[in-house]
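Coming up: chain A.
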Amino acid sequence: MSIGHTLLGLLESGPRHGYDLKRTFDEKFGQDRPLHYGQVYSTMSRLLKNGLVEVDGVESEGGPERKRYAITDAGITDVTQWLAQPEKPEPYLQSTLYTKVVLALLTDRSAADLLDAQRSAHLRMMRILTDRKRKGDLADQLICDHALFHLEADLRWLELTAARLDQLAKVVAP
Partner candidate 1 sequence: MIPDGSLLAAHDLRKTYGSTPALDGASFSVHPGEVVAVMGPSGSGKSTLLHCLAGIITPDSGTITYAGRELSAMPDAERSALRRSDFGFVFQFGQLVPELTCVENVALPLRLNGVRRKAAERTALEWMERLEVDDLGAQRPGEVSGGQGQRVAVARALAGSPKVIFADEPTGALDSLNGERVMELLTEAARSANVAVVLVTHEARVAAYSDRDVTVRDGRARDLEHAV
Partner candidate 2 sequence: MTLLDSRTAPPAAPESPKPASCGAVVLRDLGLGVRFAAAGGREGWIRTLLTAVGVGLGVALLLLASSVPHLLDERNAREQARSETQISDSPDVNAPKSDSSVLRINTTTEYHDRTVAGYLMRPDGSTPVLPSGVTGFPGADEMVVSPALRELLAEPGNELLRERLPYEITGTIQDAGLRSPGELLYYAGSDTLTTASGGHRIAGYGDERAGDPLPPLLIVLVVMVCVVLLVPVAIFIATAVRFGGDRRDRRLAALRLVGADIRTTRRIAAGEALFGALLGLLIGLAFFLTGREFVGSVEIWDVSAFPADLVPDSMLALLIVVAVPLTAVLVTLVAMRSVVIEPLGVVRRGRERGRRLWWRLLMPFAGLAVFGLTGRISAYEYAPEKPFGIAAGSVLVLVGLALLLPWLVEACVNRLRGGPVPWQLATRRLQLSSGAASRAVSGVTVAVAGAIALQMMFAAMNADFNRMTGQDPTRAQFAGYSEDVTGEAATSAVERFRATKGVDVVIGSVEAYASKPGDYADEDVQPTTSLTVGTCATLRELARIDACEDGDTFVVHPPGDKDMTAWVDETARKGKEVEIGSGYGKPLRWTLPAGSPTVHGRKDPMGETHYGIMATTGAIDAGKVPGAQITVQIRVDRSVPDVAEYVRNTAAEIDPGMRFVTLDSVERDRQYASIQTGLQVGATAVLLLIAASMLVSQLEQLRERRRLLSVLVAFGTRRSTLGWSVLWQTAVPVVLGLAVAVAGGLGLGGALTWLIQKQVADWWLFWPMAGVGGALIVLVTLLSLPPLWRMMRPEGLRTE
């Protein structure tokens, strides 16, 4: 996820302090991984350097001085371009799981057990996400669903692979 573009987008609704930006970001997108303030600081200086934001004012009410940032026209154009640009679909071609299965087959270890254990782990995660989804609000539900769908896709792959283990064994270790 591009933090720069996200922060730029948040600035579009009006000028904000750096700390304010971090809080809004965490609230909306950062449930699992809150931003460090340092990240916000470094990102903002990069955006300032590129002319996408400008300093709107400086405040120091009995503390450290705080800059208020505002988005520039170039910044707005940049956000527009980012949103319009489709994300590149993740091809998932470099799969650790696949590697593990092939290695197990090559070394005469039980690939089926490996797959079952993975399935079980996936399901456990799905159960946790389902539980959280049930208790959470719409944002929670959407985020969990995104994860659940990915996990489900993995599970399907696990099942398919389990069903084709014999075939795969012939190909990998003739």
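As a working rule, a residue touches a chain if its C-beta (ideal position, glycine included) is under 8 Å from a C-beta of that chain, and two chains touch if they have at least 3 such contacts; residues count from 1.
Selection rule: all candidates are chains of the complex that A comes from, given by their letters.
Just so you know, these numbers come straight off a predicted model, no measurement behind them.
*Asks:* Only one of 1 or 2 touches chain A in this complex; which?
*Replies:* 1
*Asks:* Mind listing the chain A positions that touch candidate 1 in their complex?
*Replies:* Going through chain A, the ones touching candidate 1 are 116-117, 119-120, 122-123, 126-127, 129-130, 134, 148-149, 151-152, 155-156, 159, 163.
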